[in-house]
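The other protein chains are all here in position, but one chain of the complex has been omitted.
Labels run A, B and C following the written order; every chain starts at residue 1.
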Amino acid sequence: MISLQGIFPPLPTAFDFHQALSTDKMQENIRDLCRYDLAGFLVLGSNGELVNLTYQEKCRVYEKCREAIPGDKLMLAGTGHQSTYETIQACRDAAQAGADALLVLNPSYYKGLMNHKALTKHYWAVADASPAPVIIYNMPANSGLDMDADTIADIATHENVVGLKDSGGNMVKMGTIIDRVRSDFQVLAGSAGFLLPALSLGAGGGILALANIAPGLCLNIYRHFMDGNFEVARKAQLTAIPLNTAVTRQWGVPALKEAMDHLGLYGGPPRSPLLPVNSEVRSALHRLISERDIHL
Amino acid sequence: MISLQGIFPPLPTAFDFHQALSTDKMQENIRDLCRYDLAGFLVLGSNGELVNLTYQEKCRVYEKCREAIPGDKLMLAGTGHQSTYETIQACRDAAQAGADALLVLNPSYYKGLMNHKALTKHYWAVADASPAPVIIYNMPANSGLDMDADTIADIATHENVVGLKDSGGNMVKMGTIIDRVRSDFQVLAGSAGFLLPALSLGAGGGILALANIAPGLCLNIYRHFMDGNFEVARKAQLTAIPLNTAVTRQWGVPALKEAMDHLGLYGGPPRSPLLPVNSEVRSALHRLISERDIHL
Amino acid sequence: MISLQGIFPPLPTAFDFHQALSTDKMQENIRDLCRYDLAGFLVLGSNGELVNLTYQEKCRVYEKCREAIPGDKLMLAGTGHQSTYETIQACRDAAQAGADALLVLNPSYYKGLMNHKALTKHYWAVADASPAPVIIYNMPANSGLDMDADTIADIATHENVVGLKDSGGNMVKMGTIIDRVRSDFQVLAGSAGFLLPALSLGAGGGILALANIAPGLCLNIYRHFMDGNFEVARKAQLTAIPLNTAVTRQWGVPALKEAMDHLGLYGGPPRSPLLPVNSEVRSALHRLISERDIHL
Partner (left out) sequence: MISLQGIFPPLPTAFDFHQALSTDKMQENIRDLCRYDLAGFLVLGSNGELVNLTYQEKCRVYEKCREAIPGDKLMLAGTGHQSTYETIQACRDAAQAGADALLVLNPSYYKGLMNHKALTKHYWAVADASPAPVIIYNMPANSGLDMDADTIADIATHENVVGLKDSGGNMVKMGTIIDRVRSDFQVLAGSAGFLLPALSLGAGGGILALANIAPGLCLNIYRHFMDGNFEVARKAQLTAIPLNTAVTRQWGVPALKEAMDHLGLYGGPPRSPLLPVNSEVRSALHRLISERDIHL
C-alpha cells in the first residue's frame, strides 16, 4: 500500500498577470521546493484554486506538475467535483497523468441531503472506479459541510480508500476516526496549525499550506516529534501557528501567494473573484515572516 | 427594462434512468406548465442541479429549453460559477442561447475571502461583460454564504444588475435591501415558503420550486395579494408551506422530482450523489399532496 | 381568554449612574408611553436585561411596574430561568405582583439536550403551575437555541399556553406554526424588523423594542395593515427597519437606551458587562432618528 507518511505542500496554481494559467511557474516552484525532504506534493487542493479552473486547465495542471515532480515523490491530485460522474472522470484523468493518489473533496452543494448514505455511496462509487487510491478530504471551512466521524470511518472501510486529509481540526473527531479505522488507514493533518496535536493522536503527517513557504519549520515539527524530541517539536509548533493562520484562515490563498513572492518563489495573483492582498496585509505578512525567521 | 413580475418555476433538469441528460423531458414539462399563467422559467438554478452538469451539458440545456419556452415567456438562466472567468463565459453562452436574464449565484468556496469588495468586483465584472441583464442570487443554504444587505445593495447599483432572487428568507434583510435600492430594482422570493411576506414588503414575485408542482396555488398567493384579497392570499400561503418545505429544505430536489412524477410531469431520478427519495418519504409526500389537494 | 392583539414595548430596565435599579424611572417611562395606544408593556424581556438582575430585583420590577401600568393595559412579565423550578417560582411571583401573562424564555444552557421532549415537559410543567397564562418566547440570537416549529406547536397544545413571541424572524417557521396551532393561539412578532411580514401571515401584533422610541411608527404599521391600507403600512415598515436594526441586532440595548435619552425618556446606562454606546454610535443613532423623523 502507498505510504502517505510525511509532509506535503498543497501547491498553489500559478497565474500570470493576465490571470492565465502558468504551469511553467508551478514547475519552477516544484523544483525549488524539492530541496526539502518532502514526501510529495498535492496539486489542485483548496490552495490550488481547484474551483477556479476549467476542466481542461485541471488536466493540464495534472500533466505538467507530474513532469516536474520526481518519481520518488508522490503526486497527490485533487479531483473532487459536485457530481459523482465528474469526480470519477477527474480521478481517471489525474491517474492517467500520473497521480499516485487522489484527494476527493466531498460534494456539498446540497448540504441538507449529503447524509451518511449519500456520502458513502458517492465515495464508494468513486473508489470503485478510480484507478488510483482515494484519500477523503474533509474541508468544512470551504465546503460548508463537516463530515462526521461515523461517515468518514464507514467510507474508510473501502479497500481503495487509503487515507483522510482533515482540515477541520477537530481533534476529538480525528481521535474518534483513528480509534475506529483499520490500522493501515492513514490520517493527514490538513493544516500546520494543528500538526503536532494530530501527530500526538497518530496522524502520519500533513498536507500543509505552510509547507509552501516554511517547509523547514513544518519538517521540524514532524521530525522532532517522530524522534521523540518533544519540547523542540512543541516550540516549532507554537512558532508556526501565527504565520499559518495568516496564510490560511485569516487571509488565505492570496496571502500564501504574496508570501511565496516575498520568499523567492513564484506566487503571482490569485484568480478572480479572489483579490490580491492589500498593502496593510502585505506589510503584516512580511513582519510575521521576519519575526518568525522564515526563509527558504 | 425587463419585467420580472410574476411567478417562475425553477425547472429541474431531467435525467433518464441511466443518469443521462434528457432535454426532451424538460421540453415536455415546459409545455405542460405553460398551461398556467407563469411569467417564465428558470433553467439551471439549484433545483436544476446546476452543479451536477458538465459545462457542455449546461449549454445544451440553455438551448433546448429556449426552444420550448414561448417567446412571450422569459427564460432566466443560472450561470454562476466559482470563477469570474467561467461565470462570464456561461453568461455569454446562455444569452447566446436566448436567455432573457441571467441568475448569478455568488462564488462561495473561499467563504472567508468573499467580502464586500470581492463580491462587488465579481458581480460588476460579470455585469459589465454580460450581454443580458444580471439577477443576483443569494442562496445561503446551498452556498454556505449569506450575502449581507449592504453588499447586495451596492452590487445593485450597476445598471445591468436588474434584480435579486433571495432564497435565504430573512425578511429584515429583504426589507433593508428594498429600502435602499433604486425603485425599478426587482426582488423575487426564492421560495414559496415566504412568498406572501416577501410580497408584503414589495417583492414582485418569486422563483419557486413549488411552482413546478403547484403552479395554481403559487399563482393564487400572488394574484390574490395583488388584487387586495388579503385573507385569501394568506390562506393559500399557509396551505403552501408544508408541501413547499417537503420539496425544498426537508427532502429537496429528489422529492420535487418524485412529486412531479406523481402529478403527471416527468421527474425522474436526480443525478448522483443525490439519491431518489426512499419509500417512507414517497408516502409522506403523496399524503401531503393529497391532503393539500394539489393537482395539475 | 386574554387578548394579546396589538403593540407592546418591552421596557428597558432603568439603572442610575451607579448601576443601581431605578424603578422610579421605569414608572416615568411607562407614564410617558401611555400617551400612545399601546396594548400594554412587557417587563423583563431581553431589552429589560432580565439576566442582569438578581432575583430580588426582578420581583421589585414586577411590582413597581404594575403600579404604573394602568389596569386597562396588559403587563406581560418575563419569567424564564434555566431551571424549571426557578421559572415556576418567577411565574408565581410575577403573577402575584399582577402580571397578566408570563413570557417564558426557553432554557438553553444545555443546548444539545434541549430536544422536543425536554422542552415540552419543561413548558408544560411551567404552564401547569403558573397562575397566569404562559407565552412561549423564542429568542435564538440571545439564547443560542432556535426552537423548531414542531416543538412550539406541541407546547402550544397546553390550554394555559396562549401565545408565542418569536424573535427569530423566520417567516416559514411562523407560517408553519400558525398553520398548525388552534385558532385562538396568538403569535406576536418579536421585532419591528419583520412586523408587517408577520402580520401578513396572521400574527396579532408584536412586542417590539422599537415601540419604546417610535411607538407611533410601530402603530402605523399595525393599524394601516389592519385597516387594509396596505401600501401605507409597507412604507412605514421600510421606514422602521434601519432604526430598528440599530437598536436591536446591531447595537442592542445600550443603543435603545441612548435613543430613549435622546428622545426625552429615561434611558440611562446599561448594567455591566453591557457598555454604553460610544460617540460614533451615538452620532449615527441621532442621525438615523433625525433622517427617519422619529420623535415622541
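Everything below uses one rule, namely that contacts are C-beta pairs under 8 Å (C-beta built on N, C-alpha and C of every residue); 3 or more make two chains touch, one makes a residue touch a chain.
Because the structure is predicted, anything quoted here is derived from the model rather than measured.
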item	value
Shown chains that the omitted chain touches within the full complex	A, C
Of A:98, A:197, A:216 or A:276, the residue in touch with the unshown chain	A:197
Contact with the hidden chain (one of C:79, C:130 or C:143)	C:143
Absent-chain contact - pick from C:86, C:148 or C:261	C:86
Residue, one of C:118, C:232, C:263 or C:284, that touches the chain absent here	C:118
Residue numbers in subunit A that touch the chain omitted from display	169-172, 175-176, 178-179, 191, 193-194, 196-202, 228, 230, 234, 237-239, 241-242, 244-245, 249
On subunit C, residues whose C-beta touches the chain left out of the figure	19, 46, 51-55, 82-86, 107-114, 117-119, 121-122, 125, 141-145, 249-254, 271-275
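Keep in mind that, in the parts below, only the chains that are shown with their structure count from here on.
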item	value
Identity of the most central chain, Cα criterion	B
Centroid distance [mean C-alpha coordinates] between subunit C and subunit A, Å	49
Subunit A residues counted as touching two or more neighbouring chains	none
